[in-house]
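Got a structure here, written out as structure tokens. Questions coming.
Heads up, one of the protein chains got dropped from this complex, but the rest are sitting where they should.
Chain IDs A, B and C follow the sequence of writing; residue 1 opens each chain.
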Amino acid sequence: MVADAGAPRMTKSRMEAFSDGVIAVIITILVLELKVPHDESIEALAPVVPVFLSYVLSFIYVGIYWNNHHHMLHATHRVTGPVLWANLHLLFWLSLVPFTTAWMGENHFAAAPTALYGVDLLLSAIAYWMLQQVTIASEGPDSLLSTAIGRRDWKGKLSPVLYAIAIPLAFWSPVLAQSIYALVALIWLVPDRRIENAVKVGET
Amino acid sequence: MVADAGAPRMTKSRMEAFSDGVIAVIITILVLELKVPHDESIEALAPVVPVFLSYVLSFIYVGIYWNNHHHMLHATHRVTGPVLWANLHLLFWLSLVPFTTAWMGENHFAAAPTALYGVDLLLSAIAYWMLQQVTIASEGPDSLLSTAIGRRDWKGKLSPVLYAIAIPLAFWSPVLAQSIYALVALIWLVPDRRIENAVKVGET
Amino acid sequence: MVADAGAPRMTKSRMEAFSDGVIAVIITILVLELKVPHDESIEALAPVVPVFLSYVLSFIYVGIYWNNHHHMLHATHRVTGPVLWANLHLLFWLSLVPFTTAWMGENHFAAAPTALYGVDLLLSAIAYWMLQQVTIASEGPDSLLSTAIGRRDWKGKLSPVLYAIAIPLAFWSPVLAQSIYALVALIWLVPDRRIENAVKVGET
Partner (left out) sequence: MVADAGAPRMTKSRMEAFSDGVIAVIITILVLELKVPHDESIEALAPVVPVFLSYVLSFIYVGIYWNNHHHMLHATHRVTGPVLWANLHLLFWLSLVPFTTAWMGENHFAAAPTALYGVDLLLSAIAYWMLQQVTIASEGPDSLLSTAIGRRDWKGKLSPVLYAIAIPLAFWSPVLAQSIYALVALIWLVPDRRIENAVKVGET
């Protein structure tokens, strides 16, 4: 088609491959922030422990994003220019996770780093939601994606709310904020179907 | 064919996969230049802000290159030896983006680092143009790629001119040079079709 | 199917691509722990030698995991949600290999780092075994995977036992513990078929 010739018709497979590459690098360079102690005693590992814990949390978060990203693309048939840029926007905020993780871990979960970590999670969640909206707009309201998301979007809606609560809380009690981050991760980790069935039962 | 047996007939898919890998790593290691502050206060983030801004600009630039690279390959059918090396040449200048970004960011957008950043952008743009010419030469003047590029090459021609203006300007006003870099990124970010339609209307 | 619409049906190819990406990054960033000496004499390489040796061992281990991972997926047809998370769990412990390798190498194979290295190998082996169990559960007891694994699982069972022996031994004799790690790597490196034939002959 002449009219579309200049429009970006990104093949889905290459956008998947690129996103996989970026997410794989993000999840792996997280570990570069674990600074090797120069002492050889087991005690030398003590300062690494909080960094390690923040590493575990971030690894799970990036894993969840990769998982969800795959599901969204699985139900997607058209990759348009706005979808591509919404995807890069999501990858941008995810690429900052190693930075916020390291700042939080090295400062033993202090207030400001814990809040910034939440800000990055919040912006990633918003970016994911935007990618979802742009994709639905391109796929159409009756598409498979639209139907699938409608059914389980309570997680996608609840997560940013919880992050927005946790961020100011971090200045009052960092531990509480981190518990909320961990809770959100847990919500996503629990298999969808069981929760959905529970929700369905609750709705009946 | 016997005559071609020794000539490089690179399959397009593997060249795509390799380029995706390199660009994915470039875009992700950019963040490694964001040095984690050792203090836990919000104020400790202040020196990171200019590095972060240069990071945002470079992330967008690498995203644009990935996008354009995909479109060019999308319309390509033959990958010859010269195409491969022109591709590696482009990846070479792109791989220097994390270095020039960090130098510019860490020196708060000083003159020389801002100019060097522009030099790398200019050489990347020239390398992209060379890849385009080599690919057109291999595809033929009547090919889909040749037609598609002919129509929207005003961006490809304008960008190096703007970089070449910005580089000496950086020594007089770094802010002006950076504004030009941001302007070029914006030109590429705005969806092609609308601009093209505007151009068409203007031409009518 | 309506009932499955919300369940994760990960396509095998994307899980492979993501795992390949993560393992490729792990195996390559291992070398980042080889700190470049600032002196230009050959003698300056001396402190790098133990780090290099631990690098060789870890490179082989990650290579073995990639190899085995490929074989497991080769015989797999369904990728379910639990398989995905068991896979991420394996990648998590593997992603710590650059950290434990560097700590062991920089401290010239001291006791505690050698023990920690073994702990990571042990947890990786357990994670691999869990991935295998989850995959078999999803594929069914009569599947190709189940049959293939049953025949050569003696390696998978012996390895964690040897790691568990080596870890406490490291505090008594680090060299002995490292010899056990090297022995396990050797067991996996020797081509399967010959050993299996030997085992078969022994069984007859």
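We adopt the following convention: contacts are C-beta pairs under 8 Å (C-beta built on N, C-alpha and C of every residue); 3 or more make two chains touch, one makes a residue touch a chain.
None of these values were measured; they are calculated from a predicted model.
**Student:** In the full complex, which of C:23, C:84, C:97 or C:112 touches the chain missing from this view?
**Tutor:** C:23
**Student:** Of the residues in chain C, which ones touch the absent chain?
**Tutor:** Residues of chain C in touch with the missing chain: 16-17, 20-21, 23-25, 27-32, 34, 36-42, 44-45, 56, 59, 63, 66-67, 70-71, 74, 147-148, 151-152, 189, 191-193, 196.
**Student:** I need the residue numbers on chain B that touch the omitted chain, in ascending order.
**Tutor:** 3, 5-11, 14, 17-18, 21-22, 24-26, 29, 32-33, 81-82, 84-85, 88, 91-92, 95-96, 98-99, 102-103, 106-107, 110-113, 116
Here is the rule we use: only the chains that are shown with their structure count from here on.
**Student:** Same or different: do the copies chain A and chain C touch each other through matching residue numbers, with over half of them shared?
**Tutor:** Different-residue interface.
**Student:** Among the chains, which is located farthest from chain C on the basis of C-alpha centroids?
**Tutor:** Here the answer is chain B, farthest from chain C.
**Student:** From the C-alpha centre of chain B to that of chain C, how far is it in Å?
**Tutor:** Chain B and chain C have C-alpha centres separated by 38 Å.
**Student:** Between chain A and chain C, what distance separates the C-alpha centroids? Give it in angstrom.
**Tutor:** Here chain A and chain C have centroids separated by 27 Å.
**Student:** Any chance you could list the residues of chain A touching two or more other chains?
**Tutor:** Answer for chain A, listing residues that touch two or more other chains: 17, 21, 24-25, 29, 32.
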